[in-house]
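Only one protein chain is missing; all other protein chains are in place.
Let's look at chain A:
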Amino acid sequence: MAEVSLRQVVKRYGGFQAVHDFDLDIAHEEFVVFVGPSGCGKSTTLRMIAGLEDISGGEIQIGDRVVNDLPPRERNISMVFQNYALYPHMTVRQNQGFGLRMAGRPKDEIEKKVNRASGLLGLKDFLSRRPAALSGGQRQRVAMGRAIVRDPDVFLFDEPLSNLDAKLRGQMRTEIKKLHEKVRTTVIYVTHDQVEAMTLADRIVVMRDGRIEQVGTPDEVFHAPASRFVAGFIGSPPMNLIDARTVASDDGVAVSVPGGPTLPLDQSVFDHVGPDRPVTLGLRPESIAPERMAGPMKTPFSFSADITLVEPLGGEALLFLQMGQAEVTARVFRPSTRLVPEKSVPFLTDLAEMHLFDADTGVRLNAKTAHES
(Lines give C-alpha, C1' and ligand atoms only; values in the text may rest on other atoms or scores of the structure.)
Protein backbone atom coordinates (compact mmCIF):
# COMPACT_ATOMS: atom_id res chain seq x y z
CA MET A 1 0.00 0.00 0.00
CA ALA A 2 1.42 3.35 -0.91
CA GLU A 3 -0.49 6.54 -0.63
CA VAL A 4 1.55 9.63 -1.30
CA SER A 5 0.80 12.85 0.47
CA LEU A 6 2.34 16.26 0.11
CA ARG A 7 1.78 18.86 2.83
CA GLN A 8 2.60 22.51 2.21
CA VAL A 9 5.58 21.49 0.09
CA VAL A 10 7.75 24.43 -0.95
CA LYS A 11 10.78 24.68 -3.23
CA ARG A 12 13.00 27.73 -3.33
CA TYR A 13 16.07 28.35 -5.45
CA GLY A 14 17.77 31.29 -3.79
CA GLY A 15 15.21 34.08 -3.99
CA PHE A 16 13.06 32.33 -6.57
CA GLN A 17 10.17 30.21 -5.35
CA ALA A 18 9.52 27.37 -7.81
CA VAL A 19 6.78 25.58 -5.88
CA HIS A 20 4.30 27.22 -3.46
CA ASP A 21 2.52 25.33 -0.66
CA PHE A 22 1.77 22.20 -2.63
CA ASP A 23 -0.96 20.11 -0.95
CA LEU A 24 -2.10 16.82 -2.43
CA ASP A 25 -3.19 13.35 -1.34
CA ILE A 26 -2.69 10.56 -3.83
CA ALA A 27 -4.51 7.29 -3.21
CA HIS A 28 -3.04 3.80 -3.48
CA GLU A 29 -2.95 2.63 -7.13
CA GLU A 30 -4.16 6.02 -8.35
CA PHE A 31 -2.82 7.42 -11.63
CA VAL A 32 -2.21 11.13 -11.09
CA VAL A 33 -0.95 13.43 -13.83
CA PHE A 34 0.76 16.78 -13.16
CA VAL A 35 0.19 18.97 -16.19
CA GLY A 36 1.10 22.54 -17.00
CA PRO A 37 3.26 24.69 -19.25
CA SER A 38 7.03 24.47 -18.95
CA GLY A 39 8.39 26.14 -15.82
CA CYS A 40 5.20 25.56 -13.82
CA GLY A 41 7.01 23.47 -11.19
CA LYS A 42 5.57 20.07 -12.13
CA SER A 43 8.93 18.37 -12.73
CA THR A 44 10.44 20.01 -9.66
CA THR A 45 7.60 18.63 -7.55
CA LEU A 46 8.11 15.15 -9.02
CA ARG A 47 11.85 15.34 -8.37
CA MET A 48 11.17 16.33 -4.77
CA ILE A 49 9.00 13.22 -4.38
CA ALA A 50 11.86 11.18 -5.92
CA GLY A 51 14.40 12.73 -3.58
CA LEU A 52 16.45 14.22 -6.40
CA GLU A 53 15.69 17.74 -5.14
CA ASP A 54 15.72 18.89 -1.53
CA ILE A 55 12.49 20.18 -0.05
CA SER A 56 12.65 23.79 1.15
CA GLY A 57 9.59 23.40 3.35
CA GLY A 58 6.64 21.10 4.11
CA GLU A 59 6.43 17.34 4.28
CA ILE A 60 6.26 14.45 1.83
CA GLN A 61 4.94 11.10 2.92
CA ILE A 62 5.08 7.83 0.96
CA GLY A 63 3.10 5.02 2.58
CA ASP A 64 3.38 5.77 6.29
CA ARG A 65 6.92 7.15 6.14
CA VAL A 66 7.91 10.79 6.01
CA VAL A 67 10.59 10.76 3.32
CA ASN A 68 11.80 14.38 3.50
CA ASP A 69 15.33 13.42 4.45
CA LEU A 70 15.57 9.95 2.89
CA PRO A 71 17.88 9.53 -0.10
CA PRO A 72 16.20 8.34 -3.34
CA ARG A 73 17.38 4.75 -2.88
CA GLU A 74 15.47 4.41 0.39
CA ARG A 75 12.13 5.68 -0.93
CA ASN A 76 11.18 2.53 -2.85
CA ILE A 77 10.21 4.44 -5.95
CA SER A 78 11.20 4.07 -9.55
CA MET A 79 11.40 6.71 -12.20
CA VAL A 80 11.24 6.92 -15.98
CA PHE A 81 13.14 9.90 -17.36
CA GLN A 82 12.36 11.97 -20.43
CA ASN A 83 15.70 11.01 -22.02
CA TYR A 84 15.39 7.38 -20.80
CA ALA A 85 18.72 7.50 -18.87
CA LEU A 86 19.62 3.91 -19.74
CA TYR A 87 23.05 2.72 -18.68
CA PRO A 88 24.88 2.65 -22.03
CA HIS A 89 27.50 0.13 -21.01
CA MET A 90 24.95 -2.46 -19.94
CA THR A 91 22.70 -4.74 -21.97
CA VAL A 92 18.92 -4.50 -21.80
CA ARG A 93 18.93 -7.41 -19.34
CA GLN A 94 21.57 -5.77 -17.11
CA ASN A 95 19.80 -2.41 -17.30
CA GLN A 96 16.57 -3.92 -16.04
CA GLY A 97 18.21 -6.04 -13.37
CA PHE A 98 20.50 -3.31 -12.03
CA GLY A 99 18.21 -2.22 -9.20
CA LEU A 100 17.69 -5.78 -8.00
CA ARG A 101 21.43 -6.47 -8.23
CA MET A 102 22.09 -3.40 -6.09
CA ALA A 103 19.57 -4.74 -3.58
CA GLY A 104 21.55 -7.99 -3.47
CA ARG A 105 18.67 -10.20 -4.66
CA PRO A 106 19.41 -13.79 -5.71
CA LYS A 107 20.24 -14.39 -9.39
CA ASP A 108 17.23 -16.59 -10.21
CA GLU A 109 14.81 -14.04 -8.74
CA ILE A 110 16.38 -11.26 -10.87
CA GLU A 111 16.20 -13.51 -13.93
CA LYS A 112 12.53 -14.27 -13.28
CA LYS A 113 11.51 -10.66 -12.75
CA VAL A 114 13.45 -9.35 -15.73
CA ASN A 115 11.86 -12.02 -17.92
CA ARG A 116 8.39 -11.15 -16.68
CA ALA A 117 8.85 -7.42 -17.31
CA SER A 118 10.43 -8.07 -20.70
CA GLY A 119 7.47 -10.25 -21.61
CA LEU A 120 5.01 -7.53 -20.62
CA LEU A 121 6.86 -4.96 -22.70
CA GLY A 122 7.83 -7.09 -25.69
CA LEU A 123 11.55 -6.84 -25.03
CA LYS A 124 12.40 -10.57 -25.03
CA ASP A 125 14.28 -10.42 -28.33
CA PHE A 126 16.49 -7.52 -27.28
CA LEU A 127 17.75 -8.69 -23.90
CA SER A 128 21.39 -8.94 -24.89
CA ARG A 129 21.50 -5.70 -26.87
CA ARG A 130 22.98 -2.44 -25.65
CA PRO A 131 20.79 0.70 -25.63
CA ALA A 132 22.69 2.13 -28.62
CA ALA A 133 21.30 -0.69 -30.76
CA LEU A 134 17.67 0.09 -29.89
CA SER A 135 15.09 2.44 -31.41
CA GLY A 136 13.58 5.29 -29.39
CA GLY A 137 10.43 3.34 -28.60
CA GLN A 138 12.40 0.28 -27.52
CA ARG A 139 14.61 2.40 -25.25
CA GLN A 140 11.51 3.89 -23.69
CA ARG A 141 10.25 0.37 -23.04
CA VAL A 142 13.53 -0.68 -21.42
CA ALA A 143 13.29 2.36 -19.15
CA MET A 144 9.80 1.25 -18.13
CA GLY A 145 10.97 -2.33 -17.68
CA ARG A 146 13.72 -1.14 -15.39
CA ALA A 147 11.07 0.69 -13.37
CA ILE A 148 8.63 -2.24 -13.13
CA VAL A 149 11.19 -4.90 -12.21
CA ARG A 150 11.76 -3.41 -8.79
CA ASP A 151 8.10 -3.61 -7.65
CA PRO A 152 8.22 -0.04 -6.32
CA ASP A 153 5.59 1.61 -4.15
CA VAL A 154 5.32 4.49 -6.59
CA PHE A 155 6.13 4.96 -10.27
CA LEU A 156 7.31 8.39 -11.29
CA PHE A 157 7.21 9.40 -14.96
CA ASP A 158 8.93 12.61 -16.03
CA GLU A 159 7.62 13.54 -19.50
CA PRO A 160 8.37 10.02 -20.72
CA LEU A 161 6.92 10.46 -24.20
CA SER A 162 8.22 13.91 -25.13
CA ASN A 163 11.16 12.55 -27.12
CA LEU A 164 9.07 10.25 -29.32
CA ASP A 165 7.47 11.18 -32.62
CA ALA A 166 3.73 11.76 -32.68
CA LYS A 167 2.70 8.30 -33.86
CA LEU A 168 4.92 6.41 -31.42
CA ARG A 169 3.79 8.74 -28.63
CA GLY A 170 0.20 7.68 -29.20
CA GLN A 171 1.14 3.99 -29.13
CA MET A 172 3.25 4.29 -25.99
CA ARG A 173 0.46 6.25 -24.28
CA THR A 174 -1.86 3.33 -24.83
CA GLU A 175 0.82 0.93 -23.60
CA ILE A 176 1.35 2.90 -20.42
CA LYS A 177 -2.38 2.81 -19.76
CA LYS A 178 -2.51 -0.96 -20.36
CA LEU A 179 0.56 -1.43 -18.20
CA HIS A 180 -1.12 0.36 -15.31
CA GLU A 181 -4.09 -2.01 -15.64
CA LYS A 182 -1.71 -4.99 -15.30
CA VAL A 183 0.75 -3.61 -12.77
CA ARG A 184 -1.47 -1.80 -10.29
CA THR A 185 0.77 0.74 -8.60
CA THR A 186 0.50 4.36 -7.60
CA VAL A 187 1.64 6.46 -10.56
CA ILE A 188 2.65 10.10 -10.70
CA TYR A 189 3.11 11.25 -14.27
CA VAL A 190 4.38 14.64 -15.41
CA THR A 191 3.58 16.02 -18.85
CA HIS A 192 2.97 19.31 -20.62
CA ASP A 193 0.64 17.54 -23.06
CA GLN A 194 -2.98 17.90 -22.02
CA VAL A 195 -4.01 14.99 -24.27
CA GLU A 196 -1.74 12.64 -22.28
CA ALA A 197 -3.18 14.05 -19.09
CA MET A 198 -6.79 13.57 -20.23
CA THR A 199 -6.27 10.03 -21.54
CA LEU A 200 -4.13 8.59 -18.75
CA ALA A 201 -5.17 10.23 -15.53
CA ASP A 202 -7.52 9.15 -12.79
CA ARG A 203 -6.96 12.66 -11.51
CA ILE A 204 -5.28 15.65 -13.12
CA VAL A 205 -3.32 18.30 -11.23
CA VAL A 206 -3.12 21.43 -13.36
CA MET A 207 -0.21 23.64 -12.32
CA ARG A 208 0.87 27.15 -13.14
CA ASP A 209 3.74 29.25 -11.76
CA GLY A 210 4.46 26.78 -8.98
CA ARG A 211 0.87 26.61 -7.76
CA ILE A 212 -1.95 24.13 -8.19
CA GLU A 213 -4.70 25.67 -10.33
CA GLN A 214 -7.06 22.71 -10.10
CA VAL A 215 -7.19 19.09 -9.02
CA GLY A 216 -9.91 16.93 -10.53
CA THR A 217 -10.87 14.03 -12.74
CA PRO A 218 -10.36 14.60 -16.47
CA ASP A 219 -14.12 15.15 -16.69
CA GLU A 220 -14.16 17.79 -13.97
CA VAL A 221 -11.18 19.63 -15.34
CA PHE A 222 -12.68 19.67 -18.82
CA HIS A 223 -16.28 20.49 -17.97
CA ALA A 224 -15.78 22.68 -14.92
CA PRO A 225 -12.38 24.38 -15.20
CA ALA A 226 -11.62 26.24 -11.97
CA SER A 227 -10.00 29.14 -13.77
CA ARG A 228 -9.57 30.81 -17.12
CA PHE A 229 -6.07 29.32 -17.26
CA VAL A 230 -7.31 25.74 -16.89
CA ALA A 231 -10.07 26.42 -19.40
CA GLY A 232 -7.53 27.58 -21.96
CA PHE A 233 -5.03 24.81 -21.21
CA ILE A 234 -7.24 21.72 -21.23
CA GLY A 235 -8.99 20.82 -24.48
CA SER A 236 -7.88 20.97 -28.07
CA PRO A 237 -8.63 23.24 -29.79
CA PRO A 238 -8.75 25.34 -26.61
CA MET A 239 -11.89 26.90 -25.18
CA ASN A 240 -12.86 30.24 -26.74
CA LEU A 241 -12.21 32.90 -24.14
CA ILE A 242 -14.02 36.12 -25.00
CA ASP A 243 -13.74 39.46 -23.17
CA ALA A 244 -17.29 40.48 -22.31
CA ARG A 245 -19.39 42.39 -19.82
CA THR A 246 -22.49 41.55 -17.79
CA VAL A 247 -25.53 43.75 -18.39
CA ALA A 248 -28.97 44.03 -16.79
CA SER A 249 -31.73 42.44 -18.87
CA ASP A 250 -35.49 41.87 -18.66
CA ASP A 251 -35.19 38.60 -16.80
CA GLY A 252 -32.07 39.25 -14.72
CA VAL A 253 -28.51 39.47 -16.00
CA ALA A 254 -27.02 38.72 -19.42
CA VAL A 255 -23.53 38.74 -20.81
CA SER A 256 -22.81 41.00 -23.74
CA VAL A 257 -20.06 40.34 -26.28
CA PRO A 258 -18.78 43.69 -27.65
CA GLY A 259 -20.22 44.17 -31.12
CA GLY A 260 -21.88 40.78 -30.89
CA PRO A 261 -24.74 38.87 -29.28
CA THR A 262 -25.99 39.20 -25.70
CA LEU A 263 -26.38 35.82 -24.02
CA PRO A 264 -28.82 35.42 -21.11
CA LEU A 265 -27.39 33.99 -17.90
CA ASP A 266 -29.10 31.04 -16.21
CA GLN A 267 -30.04 32.52 -12.82
CA SER A 268 -29.76 29.19 -11.03
CA VAL A 269 -26.07 29.01 -12.02
CA PHE A 270 -25.09 32.68 -11.99
CA ASP A 271 -27.38 34.22 -9.35
CA HIS A 272 -24.39 35.79 -7.60
CA VAL A 273 -23.18 37.60 -10.70
CA GLY A 274 -24.46 41.15 -10.87
CA PRO A 275 -24.71 43.46 -13.89
CA ASP A 276 -21.97 45.75 -15.22
CA ARG A 277 -19.04 43.52 -14.42
CA PRO A 278 -16.15 42.70 -16.76
CA VAL A 279 -16.01 38.94 -17.32
CA THR A 280 -14.44 36.37 -19.61
CA LEU A 281 -16.99 34.28 -21.44
CA GLY A 282 -15.85 30.71 -22.15
CA LEU A 283 -17.38 28.59 -24.91
CA ARG A 284 -15.94 25.24 -25.97
CA PRO A 285 -15.56 24.87 -29.77
CA GLU A 286 -17.65 21.68 -29.43
CA SER A 287 -20.63 23.63 -28.09
CA ILE A 288 -20.89 25.95 -31.09
CA ALA A 289 -22.30 24.80 -34.45
CA PRO A 290 -24.10 26.16 -37.49
CA GLU A 291 -27.83 25.80 -36.86
CA ARG A 292 -28.36 23.46 -39.82
CA MET A 293 -25.91 20.84 -38.48
CA ALA A 294 -26.11 21.33 -34.70
CA GLY A 295 -26.69 18.31 -32.48
CA PRO A 296 -29.10 18.23 -29.56
CA MET A 297 -28.50 21.03 -27.02
CA LYS A 298 -29.86 21.54 -23.51
CA THR A 299 -30.40 25.30 -23.73
CA PRO A 300 -29.81 26.35 -27.33
CA PHE A 301 -29.13 30.02 -28.04
CA SER A 302 -29.03 31.27 -31.59
CA PHE A 303 -26.90 34.07 -33.00
CA SER A 304 -25.57 35.05 -36.37
CA ALA A 305 -21.88 35.21 -37.32
CA ASP A 306 -19.60 35.28 -40.36
CA ILE A 307 -17.53 32.19 -41.14
CA THR A 308 -14.10 33.55 -42.06
CA LEU A 309 -12.14 30.33 -42.50
CA VAL A 310 -12.76 26.59 -42.66
CA GLU A 311 -10.23 23.89 -41.75
CA PRO A 312 -11.57 20.50 -42.85
CA LEU A 313 -9.97 17.63 -40.92
CA GLY A 314 -11.82 14.71 -42.48
CA GLY A 315 -14.13 13.46 -39.75
CA GLU A 316 -14.55 16.97 -38.39
CA ALA A 317 -14.01 20.57 -39.36
CA LEU A 318 -12.86 23.68 -37.53
CA LEU A 319 -14.75 26.86 -38.34
CA PHE A 320 -13.37 30.28 -37.53
CA LEU A 321 -16.09 32.82 -37.05
CA GLN A 322 -16.38 36.43 -36.11
CA MET A 323 -18.56 36.89 -33.01
CA GLY A 324 -18.66 40.68 -32.66
CA GLN A 325 -15.03 41.69 -32.21
CA ALA A 326 -13.93 38.27 -31.04
CA GLU A 327 -12.63 35.47 -33.25
CA VAL A 328 -14.16 32.21 -32.16
CA THR A 329 -13.49 28.60 -33.15
CA ALA A 330 -16.26 26.08 -33.63
CA ARG A 331 -15.71 22.35 -34.00
CA VAL A 332 -18.20 20.50 -36.14
CA PHE A 333 -18.25 16.69 -36.20
CA ARG A 334 -19.00 14.92 -39.47
CA PRO A 335 -20.23 18.02 -41.30
CA SER A 336 -23.20 17.03 -43.47
CA THR A 337 -22.47 19.58 -46.20
CA ARG A 338 -19.31 21.22 -47.45
CA LEU A 339 -18.51 24.25 -45.35
CA VAL A 340 -17.16 27.45 -46.92
CA PRO A 341 -16.56 31.01 -45.68
CA GLU A 342 -19.93 32.73 -45.61
CA LYS A 343 -21.59 35.87 -44.22
CA SER A 344 -24.34 35.98 -41.56
CA VAL A 345 -24.69 32.28 -40.83
CA PRO A 346 -27.15 31.28 -38.10
CA PHE A 347 -25.29 29.50 -35.28
CA LEU A 348 -26.34 27.72 -32.10
CA THR A 349 -24.49 27.49 -28.84
CA ASP A 350 -25.50 25.68 -25.65
CA LEU A 351 -25.98 28.04 -22.71
CA ALA A 352 -25.81 25.06 -20.34
CA GLU A 353 -22.18 24.61 -21.47
CA MET A 354 -21.30 28.24 -20.87
CA HIS A 355 -18.40 29.21 -18.61
CA LEU A 356 -17.87 32.56 -16.96
CA PHE A 357 -14.64 33.79 -15.36
CA ASP A 358 -13.82 36.92 -13.43
CA ALA A 359 -11.99 39.24 -15.84
CA ASP A 360 -9.36 40.23 -13.27
CA THR A 361 -8.67 37.11 -11.21
CA GLY A 362 -9.63 34.51 -13.83
CA VAL A 363 -11.63 32.60 -11.19
CA ARG A 364 -14.64 30.57 -12.34
CA LEU A 365 -17.99 32.23 -11.63
CA ASN A 366 -20.35 29.32 -12.40
CA ALA A 367 -22.09 27.94 -9.31
CA LYS A 368 -21.45 24.27 -8.56
CA THR A 369 -22.78 22.07 -11.32
CA ALA A 370 -23.29 18.33 -11.54
CA HIS A 371 -19.71 17.91 -12.75
CA GLU A 372 -18.27 19.69 -9.76
CA SER A 373 -20.22 18.11 -6.93
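Here, contacts are C-beta pairs under 8 Å (C-beta built on N, C-alpha and C of every residue); 3 or more make two chains touch, one makes a residue touch a chain; residues count from 1.
In this section, contacts and distances are computed from a predicted model.
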item	value
Chain excluded from display, named as in UniProt, from "Glycosyltransferase 2-like domain-containing protein", "Trehalose transport system permease protein SugB", "Carbohydrate ABC transporter membrane protein 2, CUT1 family" or "CDGSH-type Zn-finger protein"	"Carbohydrate ABC transporter membrane protein 2, CUT1 family"
Chain not shown: contacting residue from A:Met79, A:Ile148 or A:Leu348	A:Met79
Sole contact to the chain not displayed, among A:Val35, A:Met48, A:Leu134 or A:Leu283	A:Leu134
Of A:Ala50, A:Leu123 or A:Ala326, the residue in touch with the unshown chain	A:Ala50
Those residues of chain A which, in the complete complex, touch the missing chain	50-52, 71-73, 75, 77-79, 81, 83-89, 98-99, 102-103, 130-134, 136, 139, 146, 150, 163
